[in-house]
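Of the protein chains in this complex, one is absent; all others appear in place.
Up next is subunit A:
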Amino acid sequence: MKKVKVYVTLRESVLDPQGSAVMGSLHKMGYGEVADVRIGKYLELVIGDSERDVDSLVNELCHRLLANTVIEDYRYEIEEVVSQ
């Protein structure tokens, strides 16, 4: 079993109104040093035993559904799940 942590973020070239709104709020609170805020998504996948290479599987999942690569980038980390 593997746990895959997937991070999906809007591409740099795409306006992130949610991030902008949060940054505006932080500035109003006095944290003027915050130079930028981007909001993304965090997904955790648990992958059972598979004959497939996990990297190629995760890339396929991201391309087909988890990220829309027209506007989003993604990256991921793979961890071994230790059975209890």
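We adopt the following convention: contacts are C-beta pairs under 8 Å (C-beta built on N, C-alpha and C of every residue); 3 or more make two chains touch, one makes a residue touch a chain; residues count from 1.
Please note the rule applied: contacts and distances are computed from a predicted model.
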Options "Xylose transport system permease protein XylH", "Membrane-bound O-acyltransferase family protein", "Phosphoribosylformylglycinamidine synthase subunit PurQ" or "(2Fe-2S)-binding protein": UniProt name of the undisplayed chain
"Phosphoribosylformylglycinamidine synthase subunit PurQ"
Provide the residue numbers of subunit A that touch the chain removed from this figure.
14-15, 17-18, 21, 41, 65-66, 68, 70-71
